[in-house]
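Handing you this structure, nothing more for now.
Of the protein chains in this complex, all but one are displayed in their positions.
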Amino acid sequence: MLTINRLSLSDAGPLLEGARARAEAIGVPMCIAVTDESGNLIAFERMDGGKITSITIAIDKAFTAAAARKPTHEYGEAAQPGSAAYGINSAIAGRLLVVAGGLPIVVDGVVVGGIGISSGTPGQDREVAEAAIAAFGSGQ
Amino acid sequence: MLTINRLSLSDAGPLLEGARARAEAIGVPMCIAVTDESGNLIAFERMDGGKITSITIAIDKAFTAAAARKPTHEYGEAAQPGSAAYGINSAIAGRLLVVAGGLPIVVDGVVVGGIGISSGTPGQDREVAEAAIAAFGSGQ
Amino acid sequence: MLTINRLSLSDAGPLLEGARARAEAIGVPMCIAVTDESGNLIAFERMDGGKITSITIAIDKAFTAAAARKPTHEYGEAAQPGSAAYGINSAIAGRLLVVAGGLPIVVDGVVVGGIGISSGTPGQDREVAEAAIAAFGSGQ
Partner (left out) sequence: MLTINRLSLSDAGPLLEGARARAEAIGVPMCIAVTDESGNLIAFERMDGGKITSITIAIDKAFTAAAARKPTHEYGEAAQPGSAAYGINSAIAGRLLVVAGGLPIVVDGVVVGGIGISSGTPGQDREVAEAAIAAFGSGQ
């Protein structure tokens, strides 16, 4: 039998708040998604002005980061032409996102969830995801 | 040019809270989805213990209620064998939900969004959706 | 080699106009789709106030009617529990619509296209589709 550690809905609170605060600070309304360790959605917010396309992209970034236990930007590097994971971005009906902005949430060395951010540049999305993780970590 | 009224993210707050309060009162952890008037997701919460299948079902109930401007339980009646809309439940790749728990959110006679609830019985899902609408309305 | 007769874009004009006129007469803004004989879209209009869910449903009603060469309401009868085509409504990822409002367009006994209407009751959708066909026929 396995015992799994998984984010609760209340754990998602500081992640959403941390993401929202950084998004407001840089002036980019974001879509923010938090999943559990299996990649299934726990919480989502589309800030006023977040992009419609980013609803799915944020959810799928969080899914990828949690379920593959890897930041989406690392997939971005590995998926370049000539690299080992080239073409992986169209897997799972396109749900495997290789653009920055998806991060696994790690507690005690174990992935317990994922966060995905979308609506800015990939760099902005990643910055906001990192701020969310920092806010979550400081409350642990 | 058309002018459209749409829920903001802050409008989604009392809807989520109203749903959560009723879900706790009846002891059924729920998936709660709020969409805008076009059926696109604004906010989502899966309460601890909410069903994984209900993630998509709650989102699609809210989508149906907003985008078709009709409670999902009314579709349920119209989609019975022998009734006029029989078979409509598999439309839009199965996103058109005809099970109770999806309600349009109406302000000044206009649909501005939708709420979808899933994880309980259809009757419980509808009760929680109605409680969310009541909580939203009392704050207007 | 086969020679196929197929609606042109200019043929779609009177179909759209006929549908729009009847939709306005009954006060129900509709989604109107016209396909060719293979079920591929030629023209589409969403009248102001047409439902978002009806975009796909109108297109898929026209697809079904043209590509299966059968009015969608006839499928509705054949798809009832206990009938021969029971369950057919979820075929083709749910694109096979069995609700009234899709009609093949027949010229000289041959299906040359399809029309699909959605946003009203199934009866209204069918009425508007029939009005479109009548408008098309009177201009032949």
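Details
Per-chain residue numbering starts at 1, and chain names A, B and C are given in the order in which the chains are listed.
Methods note: a residue touches a chain if its C-beta (ideal position, glycine included) is under 8 Å from a C-beta of that chain, and two chains touch if they have at least 3 such contacts.
The structure displayed is predicted, hence computed values, not measured ones.
Only one of A:I52, A:V106 or A:A134 touches the absent chain when the whole complex is considered: A:I52. Here the missing chain is touched by one residue of C:L15, C:V28 or C:I42, and it is C:I42. Residues of subunit A that touch the chain left out of the display are 48, 51-54, 56-57, 60, 75-76, 79-81, 89-90, 93-94, 97-100, 121-123.
For subunit B, the residues in touch with the chain missing from this view are 1-8, 11, 36, 38, 40, 107, 112. Residues of subunit C in contact with the chain left out of this view: 8-10, 12, 38, 40-48, 52, 55.
By definition in this document, only the chains that are shown with their structure count from here on.
Spacing of subunit A relative to subunit C, judged by their CA centroids, is 42 angstrom. Each chain gets one centre point, the mean of its Cα atoms, and the points for subunit B and subunit C are 29 Å apart.
Among the residues of subunit C, none is found touching two or more other chains.
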